[in-house]
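Yeah, one chain of the complex is gone here, protein chain that is, but the others are all in their spots.
Right, subunit A next:
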Amino acid sequence: MKIQTKYLGEVDIEDSTIVNFPSGIPGFVEETEFVLLDIPGNPVFQFMQSVHTSQLAFVITNPYHFYKDYQIELDDVTLELLDIKQENEVLVLTIVTLKDPFLTSTINLKAPIIINQKKMIGKQYILNSDEYPSKASIQSTAEKGV
């Protein structure tokens, strides 16, 4: 099926690549279907594009690329909602808030995007602890040499 995207123009997607977000995500609760799109020539970031709203797309990335020790524990409700049986079904992503200059950009470690990549169900999971901020620097502490 062909969809209009915010950054990549018209893109042909397979229905099987659509991730269902039953309750949307905070601020966008009506948006229940997203698709992950590669950014040409960029292996680190992807777009999380709304299937129904062409102008809604997020830049996302793998949090472990920036914070190797990032650790989260999913609660039972989320495991049930996403029908997660095994760890290898789980894809953990984080939304990037791009800023200029690039190194002032932040990633949201407080509310990662959790996807069951077998069942293609997703949710933005808000952590109950204050361990990780919603605006974590895209420069991990290791890279900053702290």
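Keep in mind that, in the parts below, a residue touches a chain if its C-beta (ideal position, glycine included) is under 8 Å from a C-beta of that chain, and two chains touch if they have at least 3 such contacts; residues count from 1.
In this text, contacts and distances are computed from a predicted model.
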For the chain omitted from this view, which of "Ferric reductase-like transmembrane domain-containing protein", "Translational regulator CsrA", "ABC transporter permease" or "Putative branched-chain amino acid transport ATP-binding protein LivG" is its UniProt protein name?
"Translational regulator CsrA"
In the whole complex, what residues of subunit A lie against the chain that is missing from view?
7, 23, 25-28, 39, 41-45, 56-59, 76-77, 80-81, 95-102, 105, 108, 110-111, 124, 126, 134-135
